[in-house]
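Now for chain A:
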Amino acid sequence: MMWALVLLPLAGALIAWLIPDNRKRALVLPVFALAQLFLVGALLVDTPPVSPAGWIMLDPLGKLALISNSVLFAVCAFYAVGYLAYRRRRPNRVLCAALLVCLSAMTLVTISQHLGLLWIALEATTLTMAPLIYFNHNARSIEATWKYLLICSVGIAIALLGLFFLAYSTIVAKQDVTLLLPSLISDAAALHPGWRHAAFIFLLVGFGSKMGLAPLHTWKPDAYGEAPGLVGALLAGGLVNCALLALLRVYQIAVASSEGAMFQEVLLVMGLVSMAFAAVFMARQSDFKRMLAYSSVEHIGIITVALGLGKGALFAGLLHMINNSMTKGVLFLSCGNIHRAYNSKSTTTVRGALRRTPWSGALFLAAFLAITGSPPFSPFVSEFLIVSSAFVQGNFWTGGLFLVFLALIFIGMASTVLPVVLGEVPTDIERTRYRDTLPTVLPPLLLMGIILTMGLWLPAPLQQLLHEAAGLLGGGA
Partner candidate 1 sequence: MNSLADQFLVLCLLLNFAVLGTSRLNFSVRSVALQGVLLGVLPALVHPFSWHLAFIVVSIVLVKGALIPFLIIRAIKRAEIEREFQPFIGYIPSLVLGALFTTLAFIFAAKLPLAPEHSGLLVVPASLATLMCGFLVLMGRRKAISQVLGYLLMENGIFLFGLLLADAMPVMVEAGALLDLLVGIFVMGIVINHISREFSSIDTSRLSALREE
Partner candidate 2 sequence: MIDTLFHMVLVLAMPPLLLGVIGKTKAAFAGRVGAPFLQPYYDLSRLMRKGVVISDTTTWIFKAGPAVTLAATLFAALLVPLGKHAAPVSFEGDMILFAYLFALGRFFTTVAALDTGSSFEGMGAAREVTFSCLAEPALFFALITLTRLSGTMSLTPMLNHVTSPVWVAAGASLILLLAGLFVVLLAENCRIPFDDPNTHLELTMIHEVMVLDHSGPYFGCILYGAALKLYLLGALFVNIAVPFASGNAFVDWALFALSMLVLAVAIGVVESVMARLRLIRVPQLLVAAMILTAFSLVLVVR
């Protein structure tokens, strides 16, 4: 069953690769995405036990990431059909196949309990994303791809060294060498502290550069800015979660090693630094896709702050992981539509999107409000919980800084988004074919619906899952 989860998309990728026709090939995406989503549903209802060697298991943390990835991917897959219909001339064989391979790799990340396997899967997601970012085949996209590839490769290499350190610390502690999560957690306290520290830092920097924690985030604006909106959504909502999940695994070990406090402190600082960077870079941002990239840095920062706070904030941090994925999905898809409609992503040209593409404009505006933590959307719930738990822990400085950064970011983002959405369409811009249609608007609308619903009504099973996952991270319900 579990392997089917990984193999099914791979099979889809193969089929997509073999289909010769551009238009029919695109249809493979929703079919397999849906199939995978159903499979995920089935596995959530009836979770199989751990695999014989202990490498594969779906624990609550994995479930959370799996749910958000699969839902986001399914939505993006449906969107892809409408999106590719506008770009008939561009061959999409690589895109379709790589998307499905990426799904497979992302799924593997969520179900693996072995850090080595997890690392390989993560590396695979990195690599499959490269052709996706390069989809537009121009000078800017190749530059973005190169930077993405180089920085993420360096990061992932550092993470590998971190894993080696971790493994070696078990040798030094005279234990059986292993990278299996359960045994690492149970023996965490006995591992040699020097190696353990080094491992944590290397893993943090490694996975952090994949997640986009500042100042390791430098590839993000370029990649997000140049990739198609659909790929951006997957990068910001899917890939980031995978890297985050990897970090969460490290966090589990760190917390179990009775030295969680140190790791949390580091995370707190990194998270706040990321938010600060995002705040600085979002001010006067004239490219709204790059702005979204910084927003992604910000939200990774928020989640990291939540991890750094620990305790009650963990629940909120995990919830924010899902909220961020969903909201980023809406943002990237709607802003992709706007980009297509204006053939520009500069705020100097793009004005009055609400007139030209009423649905995409409205979605973009609503998602902007959602991502900046306005109720009644779900990111409010998680952000407010994080702030309040900072205060409840007596960590007033963190809470205060957090709010200051949120405020700065709101100002920056508002001054970019609002002019794009409101006002009159400039008269002297290029005419494009794009108009809002059902296939390109319904997917983000669906995500928006999820965000709204979750902002008012968090399903009990999800809460249960979140509590369990937070429990794994040491934050009891």
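Couple of notes before you dig in:
Basically, a residue touches a chain if its C-beta (ideal position, glycine included) is under 8 Å from a C-beta of that chain, and two chains touch if they have at least 3 such contacts; residues count from 1.
The set was built so that all candidates are chains of the complex that A comes from, given by their letters.
The structure displayed is predicted, hence computed values, not measured ones.
Interface record for this complex: partner of chain A among candidates 1 or 2 is 1, by the touch criterion.
Residues of chain A touching candidate 1 in their complex: 114, 116-117, 119-120, 123, 127, 130, 134, 138-140, 142-147, 149-150, 153-154, 156-157, 160-161, 163-165, 167-168, 171-172, 174, 177, 179, 192, 194-195, 198, 221-222, 225-226, 281, 286.
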